[in-house]
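One structure follows; several queries about it will come next.
Apart from one protein chain that is not included, each protein chain of the complex appears where it belongs.
Then we have chain A:
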């Protein structure tokens, strides 16, 4: 092509100018004067610029071939200067020859030239071009710079230089292409798969220790520069481009086995999270999640590392972390929790790692929940609860369920619950949430029951009183304990009036369980105390006292409970009444309580918290403590014969008169909480069809919890029954009820399981028949929408909820 010949005289002017810039003696460097002339010429006649470039390029490639490297440097120098001085539209064609020369230099083996070429390229990359170039391609540059990033010369200094050049070159390419959509799409995976691993490879240089960040020298270390480039890259990435960047990062970590220990990965993702545009942060989270999915079968330590990274990322991402698919995120995490638990390995170390993984999963779930608004936290808790096996398969209630899984799920719940800031009881405990939660409080496993109580604690407690009420003790002065009190708001006390009975019933049932340990009693006490502290007011005082009396009754009447349990309950009741009296400002009641306690002190010290909850001996292990208490009581403190004197226990009549004098409504004091839910088993065939309307009435009570509904059913609302109630001695009736209750309890305790099942089935069949009758009647006879709604809604709830309760025994 260059066939002009060698005669200088007939060369065109631009060629002569170009020739002149090269010195006679290569060592002298660029001839400055002539360079200025060339620049001036190029500026005044820009149309010649491409010719100049072309000619320079051909000269340069000849010099490269002849290995005259000093001349090569001069040529590059000239090119750079021309490039910088000619910001013009004509630059475009010149750039072509410029890039060709850079490529030429990069292609040769000489390290010096490669570094030189990169430096020129970086200079070029910093120039803002105003005319886009559609046909320019950087494939080669990306490939070659990536190769340089992996430079493997043995010479440390050279290696560092070549890698630094490579990283800078990549930065140049990114800068040049990223802002211009008309340019080649640098985000294409084919490029990113080269760029990102190259950066990470340099960042992970084990020889690089960022000891002194201040020193400017560090800035020149490939690791440092690579980090900057990565930040740059991430912060420029838009929604669609983020994935091609993240994928190679994750793959790189996999390939180079960098997950364990996760220090580098965490570092990387911190960089990513801090650089990524806030609104896209959840894409990173999602990428990590799906990566976790792909690692389902990997070693637990890798999974734990991923979750750790996730945890760190979520902290940084804060509000934007979860993105649009909240439940999906939680579903994935819970799913992994489950997989990990199902993965029962006999190997101790693997098991330990799985444990760690599970812990970090739970923490991460908590962290996610932390970023959600409060109402969603409740939703999440309900979602997690729905994962409990028995809610899908009723038969397996408490039997075949994996205790470990449940414990983990409970821990998860607790974690989420601690992040929840309760403002209003009604919001914290929507019916759909409260019901299953309370039902869980009757798990077989005592440890799990404690967790459930803890969940309740953290949800009920609004003033950090929980810690102060940790131990069962007689508090003579509430103010001294530093318990924070606030006036009970109206919605709260309404809530307790409406739903309190559910709490109370489950608490009572909890008391009954033989597997209770000291910790369980303490947890139960704490729940009650917190309810008292948070919502205690005159409105519900009678309920609270009723609760205390019910529990006392349990301890007096339930013969199957061991001695220690009874004492614990007595002591607990005492402490609770004492607290209630103070919170609700009933000095007479306090007086009465203290009298009883005083009396116990002298005559029956085993019924005081100081003894019953004595954990001085071995406060560490609950089970050991249990034993100690037993021995303590048997040998030293507890009387041989089990006696109870009236002066030791709280008398309902006495309390009721005290309350009456304090003008507290005592009507609720006489209805025990204990019987309510059991009433269902007493509803049998003796109700005739003529009662249908009264049943409908029951259903109509709008948000009646199943239990309240039940209560009405037992106390049938007919004139006859009311009359009977009036005539009857309440004590006799109560005894009668107690007897019935015990009977039922015994049936469920002693009868073979099949029989119980059969009975329950028969009952449910019966119920179904009845239901059908009702429904047909309603559809025939009534056009009231309320009835329709009530009838169609309520029965399934009863079915749903009541049967599991029956199985508790």
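Here, a contact is a pair of C-beta atoms (placed from the backbone, for glycine too) under 8 Å apart; a residue touches a chain by one contact, two chains touch by 3 or more; residues count from 1.
To be clear about the criterion, contacts and distances are computed from a predicted model.
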| item | value |
| --- | --- |
| Per UniProt record, name of the chain withheld from view ["28S ribosomal protein S35-like protein", "Cytochrome oxidase c subunit VIb-domain-containing protein", "Ras-related protein Rab-30" or "3-methyl-2-oxobutanoate dehydrogenase (2-methylpropanoyl-transferring)"] | "Ras-related protein Rab-30" |
| Touching residue (missing chain; options A:39, A:81 or A:146) | A:146 |
| Full-complex contact with the absent chain, from A:110, A:193 or A:359 | A:193 |
| Option from A:30, A:93, A:125 or A:775 whose C-beta touches the chain left out | A:93 |
| Option from A:45, A:61, A:85 or A:489 whose C-beta touches the chain left out | A:61 |
| Candidate in contact with the missing chain, chosen from A:172, A:248 or A:536 | A:248 |
| Absent-chain interface as seen on chain A, which is shown | 1-2, 50, 54, 57-58, 61, 65, 93, 96-97, 99-100, 107-109, 135-137, 139-140, 143-144, 146-147, 149-152, 154, 189-190, 193-194, 197-198, 201, 248, 251-252, 255-257 |
